[in-house]
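A single protein chain has been omitted from the complex, and every remaining protein chain is retained in its original position.
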Amino acid sequence: MVLEDFYYTKEHEWVQVDGETGTIGITDHAQKQLGDIVFVEVPEVDTELEKGDEAASIESVKAVADVFSPVSGTVTAVNEALEDEPEMVNKEAQGAGWLFRLRLSNKSELNDLMNAAAYAKYLEEEEG
Amino acid sequence: MSRFFPLSDNDRREMLRKIGADKIESLFSSIPESGQFKGTLNIPSYSEQELLDLFRNLADSNTPTQSFAGAGVYAHYIPASVDSLASREEFLTAYTPYQPEISQGTLQAIFEYQTCMCALTGMEVSNASMYDGATAFAEAILMAKRVGKKKNTVLISDAIHPHYRKVAQSYLENLGIRIKAIPTLNHKVDIETLSAELENEDVFAVAVGYPNFFGIVEPLDEIALTVREKAPKALLVSVTTEPLAFGMLTPPGEFGVDIACGEAQSFGNYPGFGGPLLGFLTTRQKLVRNMPGRVVGQTTDVDGKIGYVLTLSAREQHIRREKATSNICSNQGWCMLRAVIYLALLGKAGLRELAELNHRRAETAKKAISRSTHFEVVPGMSFNEFVVRSDTDLEDFVEHSVVNGMFPGVRLSKFGLAPDEMLITVTEMNTVEDIHRLVELMEAVK
Partner (left out) sequence: MKTLRGKEKTIFQMGGEGKRGMDLPKPEGLAPIAISGPCMRSTTPDLPDLSEIEVVRHFTRLSKLNYGVDDGFYPLGSCTMKHNPKINELIASLDGFKWSHPMLPYGMVQGTLKAMKMLEDALNEITGMDGCSLQPAAGAHGELTGVMMIRACLEKRGNPRQFILIPDSAHGTNPASSAFSGYEVKEVASDETGCVDLAKLEEVLDENVAGMMLTNPNTLGIFEKNIQKIADMLHEKGALLYMDGANMNAMMGKARPGELGVDVMHLNLHKTFSTPHGGGGPGAGPVCFLKHMAPFQPAPVVDGEGGYHKLDWNRPDSIGKVHGFYGNFLVALKALAYILSLGGKGLEQSTEDAVLAANYIRASLKDNFHVPFDIPTLHEVVFNDKKQAEFGISTLDIAKRLIDYGIHPPTIYFPLIVHGALMVEPTESESKEEMDYFIEIMKKVAKEASISPELLHDAPHDTPVRRLDETKAARNLVLRYGGGDE
């Protein structure tokens, strides 16, 4: 499942942009790789993130994955529901399982990311 | 041939035939010629009877003695049930519980140990134990560093066991973590200096002994208050070498300590020349994912039956490799088992009574010593060990006492500290008569 309107990274994060705000999460492909997710650690609001900074971590029974911020910006909101329901990332990785929101500081960084078609192709290559 | 080998020569021949090898040497052909060891290892062999004689002789060449030694390792009475139960092969000869269906004995014992340690320390979670108090202390600071993220300074009280501080230094210095020592005042944390050092925004943790190395019960309430006021984000770490004290002392958890760690050898484990020991590490629920070491959790099986598993293992080295919370891949399973059996035997009432017995015997010794001519007791509220100061040569005194069958205490100069001071530990193993003998030896000093 690769959704349109999202930007993607090779590390399987996504950004959805609404004006100056970007919502960030991990892709459906990534949650499948991780398996049953048991804990999500999100950044604190107001944290300033550079592109590529370690921003969150996702723990499943078998692995811990670090989530790197795909773009730079200041954290404006985090998905607090994940504290009690980390499995939301398994259920809806690219919806209710979002991780955090940023006020984007450099929108041109989006140009370095993949669109849906490119990401779908990337997945094919990675699996092939 | 050795009694340990169940293969007969006939078995060996048959097995080689199945493999299709002509001789045993051909199984080692992957070792390059130039790397092969051609000789025979120069180590003698002994029959079981001769072996026991050899080791009995070695054990007998240690001098038995009445002793007031402590300083991190304590001689307590160990009920026969502890030895008997812990020597059950199902516990002793099992591996780390990787297959939970056939390891429920070990797993449940760990769960019960974790519960006991939480009860004693007043903390919310405990790991399954670590190598010893010193490494548990070093790991506690590394844990606090993970929580403190970019902050890089830890304040460590000089009244913490010197060996613990040395081990922490070995662990921390390669990682570039800055250690700032907090000096002592009257053998306690100098709170004024502590307070001043807390102005530094780089501090991620403060570590103090409770009771400290000198046996003194630090005013943890005051220390906690100072830390909370000056550096609310810094973690407070307490270190305890004699957790029997928790039978009488307010547990660190009640003072808001974030990590309570230390040595639990006192619970059912022999001094054993300082190893194996039993490191404990307890913390708050909200910090559990930064906690190093193994931990056991309760769950259910496919039939809904309660059972126990190793959990939170995704943080560990076999999965996270270089990003793991620790490189440790075991706990101190058998020592921990001895501790939980011991605590189960002791129970609520026993814990309190044993703690009071230790404390009151130590107080009896303090009183008696304070009346002696050449020794004075360093003032301070203590549990079962305390420092004495003397105007006599302590090296001579110890030597003279040893000749008379008594080890009177650990000279602090052994740790590079004051040459005129000695740490005396009194447990239930030291009777009132022993205490009187100790004082007699002190009075015999010229």
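When the chains are written out, they are named A and B in that same order, and each has its own residue count from 1.
Methods note: contacts are C-beta pairs under 8 Å (C-beta built on N, C-alpha and C of every residue); 3 or more make two chains touch, one makes a residue touch a chain.
Just so you know, these numbers come straight off a predicted model, no measurement behind them.
Decide which residue listed in B:Glu112, B:Glu197 or B:Asp258 touches the omitted chain of the complex.
Going through B:Glu112, B:Glu197 or B:Asp258 one by one, B:Glu112 is the residue touching the chain not shown.
Given that one chain is not shown, which residue among B:Glu353, B:Asp393 or B:Asp420 touches it?
With B:Glu353, B:Asp393 or B:Asp420 as choices, the missing chain is touched by B:Glu353.
By the contact definition given up top, give the residues of chain A that touch the hidden chain.
Counting only chain A, the missing chain is touched by 36, 38-39, 59, 61, 86-87.
One rule holds for everything that comes next: only the chains that are shown with their structure count from here on.
Taking each chain's centre as the mean position of its Cα atoms, how many Å separate chain A from chain B?
43
For chain B, which residues count as touching chain A in their complex?
289, 313-315, 319-320, 323
Given the complex with chain B, which residues does chain A contribute to the contact?
Spelled out, the residues of chain A in touch with chain B are 38-39, 41, 59-64, 66.
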